[in-house]
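Supplied in structure tokens, the structure appears directly below.
What follows is an incomplete set of chains from the complex, kept in their original frame.
Note that the chains are named A and B in the order they appear, and that numbering of residues resets to 1 at the start of each chain.
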Amino acid sequence: MPAYSTNMRLKFPILALTLEIITIILFGVFVDYDDGKHGGHGAHNTTHHKEKKDPLTLYPMFQDVHVMIFIGFGFLMTFLKRYGFSSVGLNLLLAAFALQWGLIMQGLWHLDDGKIKVSIFKMINADFSTATVLISFGAVLGKTSPVQLLIMTILEITIFSINEHLVAEILEVSANDVGASMIIHAFGAYFGLAVARMLYRPALRNSHENDGSVYHSDLFAMIGTVFLWMFWPSFNSAIAESGTDQLMAVTNTYFSLAACVLSAYAVSSLVEHKGKLDMVHIQNATLAGGVAVGTCADMDIGPFGAMIIGFVAGIVSTLGFKFLTPILASNLGIQDTCGVHNLHGMPGILGGIAGIVAVALGKKKGSAAMQGAALASSLGFALVGGTITGLIMKLPFWGQPPDQNCFDDSIYWEVPGEEEEEGEESLAHGDQKAEA
Amino acid sequence: MPAYSTNMRLKFPILALTLEIITIILFGVFVDYDDGKHGGHGAHNTTHHKEKKDPLTLYPMFQDVHVMIFIGFGFLMTFLKRYGFSSVGLNLLLAAFALQWGLIMQGLWHLDDGKIKVSIFKMINADFSTATVLISFGAVLGKTSPVQLLIMTILEITIFSINEHLVAEILEVSANDVGASMIIHAFGAYFGLAVARMLYRPALRNSHENDGSVYHSDLFAMIGTVFLWMFWPSFNSAIAESGTDQLMAVTNTYFSLAACVLSAYAVSSLVEHKGKLDMVHIQNATLAGGVAVGTCADMDIGPFGAMIIGFVAGIVSTLGFKFLTPILASNLGIQDTCGVHNLHGMPGILGGIAGIVAVALGKKKGSAAMQGAALASSLGFALVGGTITGLIMKLPFWGQPPDQNCFDDSIYWEVPGEEEEEGEESLAHGDQKAEA
């Protein structure tokens, strides 16, 4: 174990404090409040600008997105029996850093009098940028140290913001991706899978004793699932043009998700032993409709069009969990802890393709070729960026956990001891475990 | 057990997929986005219509209601020690289908150029319609298969929409029921009780080993309780006329619920052994004030009037749990798993009566007779509709669980195995149990 040097005592505090101090200095130089003078966010929200608008109009949607990021992603990953502290705790750490870093990285492309002027719109985008990191976190959950994850956060956010800028602004006719099927979901998933490939551990090929759920950990995960499911219409519509476009984005996402639930449940029952439902599918595949309808959300595809997208996404995602995830692990060396390929990867690509088709059919002004370029760019940046990031994370001094301590909070957390006299739920003392 | 044929492998997927495909086709024919041209929802929200209104004004209230439906109802039912997956999982399944079916059933009465034009207002009403099903689900929780429940959903939503249309539009002077004490709560409860009566199982007369809670399942249930409690003001005011009426609905519900908490706690302590509080009362009776103030919510009854209603509802509901539920089970053959009679049934009727009195006292324009007719209609449709639905659900090929597998997730779900070496919380392998 000394070879792994998993002791975080100096590495982690020094890295975290240094990053935060640098960030504060950057904020001092570059960041100011939005004074409302420039409209702040490009073409958006211009329709109702005749009179001075309340700068908090988008605030309720921001809070919905905020809940998805911190409760949704955080609790979704608590399904592992001994990794709940890390799931919800490191989710909070990474997202809190990522939103600061994301605000800077996204804002540097659009300085306004040399400043990034923070509005609710920019805070939503900062929250969005954290989603890429949290998706990738799902792919490497249980197998990485907090230090490795902070490094991933810096690199991923930086690469994300370059791709986002390219897709949204540089391409001649900028591509549509209001709900970010491509630039967040597909990007985050394939970035994470590339990292996971680089961090491949042969010893985890046979299922690890801690890589599973217990009854109540699955219920905690459902808190995450349901909050993500409910607030996804806000995610897909928050930065849409206000008015009809935003209403369409809400409506399409609402119905896509509803249809997705039915197909995910049906296919789960179809492929499982005796027709039983599998919690992994329910926790994840029911959300694929939100991912897949993202790119088209503000397009005039009709509620039934959205439902077809959600319906297909629920099927694809569930089948992916059942049949593709084991193949990725055994044949390609990609150990995808949360199955982000099934929830964000394939549905994200499906969303990108749906966007190409919808634009080609004239459901929204745009160019099908540009939509295709946006999808290709997102996948390319993700795979290359993730591979490089994974190589950096593999360096031996970041405190990566040894195989036998994977999926176990006690290596990085003080874990409450077991009450042997009561037979109550609790874990063995972390130290006993780690030193065994 | 073969007699029960609880294997869902074909039945459930075929039913779920067929329903969803039919629904998508109906959406293709009938459903379109709201284009804002017709105001969409009758007399509502006309006061501020001089300038073009943001179509998302009601969106934050919609999301509150959404949370009540999916987190509130879902987690409230997780109190059972081995039925959490079904509670929150089937709640998601039924509500996701019910909102689609409800949108069609409610919308067909008000076609606009042959289309149902979806607005946030219509999405709120679709969510409302799901509440009736989830209330009835509470009455039969643990004793029904997913297939039976999907059938109940189709029938209940259909009957609900007929009663709602009758109460809200046909009656000469339409009745007031802004918070739906009558058309949702009383309807859903008595519909569910009628179904439960039809599905009576003598073998469950003596308390079933799984029909109870464990410590952490009671805490999961409190997540549901508290979210319902907090957002109930949104439920009761979401479709109120905007402005003063809506503010009154919020205010009345806020104070009714607060008063209800005090009386529910007091009576729970009064009737329990040594003055202890009972979690069943706290999880449920604290919400009765929201139900009971529903019909009167937008009436000028004064905050103290609302508090009196809530205060009484808390007492009635707690006493119902303590004294009435056992009698219903033993004498009338109505096994009401969640006690919906105490949370939605009696408080719903109380709300209907309060509405009659308030209208008679001139607290709102209307006819006391019409209010009475609305209450009678809701109860009548519920009892007749629930009885017929229960008879259909009793047919032997829907995969109803055998008595010994009631209240047990493992008959329809893959349940994670017990970790015997750790003494940790988890359940016995579902299959061992089911095959024992």
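Everything that follows uses one rule, which is that a contact is a pair of C-beta atoms (placed from the backbone, for glycine too) under 8 Å apart; a residue touches a chain by one contact, two chains touch by 3 or more.
Not measured: the values here are computed from a predicted model.
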Homomeric complex, total chain copies (2 given): 3
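What we mean here is this: only the chains that are shown with their structure count from here on.
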Magnitude of the superposing rotation for chain A and chain B (Cα, nearest 5°): 120
Separation of mean Cα positions, chain B and chain A [Å, integer]: 33
Complex interface listing, chain A residues touching chain B: 48, 60-61, 64, 81, 212-216, 218-219, 222-223, 226-227, 229-231, 234, 242-244, 246-248, 250-251, 254-255, 257-259, 261-263, 265-267, 269-270, 272-279, 282, 286, 300, 302-304, 307-308, 311, 418, 420, 423-428
Contact set on chain B toward chain A in their complex: 7-13, 16-17, 19-20, 23-25, 27-28, 31-36, 54-56, 59-60, 63, 66-67, 70-71, 74-75, 78, 82, 84-85, 88-89, 92-93, 96-97, 99-100, 118-120, 123, 146, 216, 220, 223, 412-416, 419, 422-427, 430
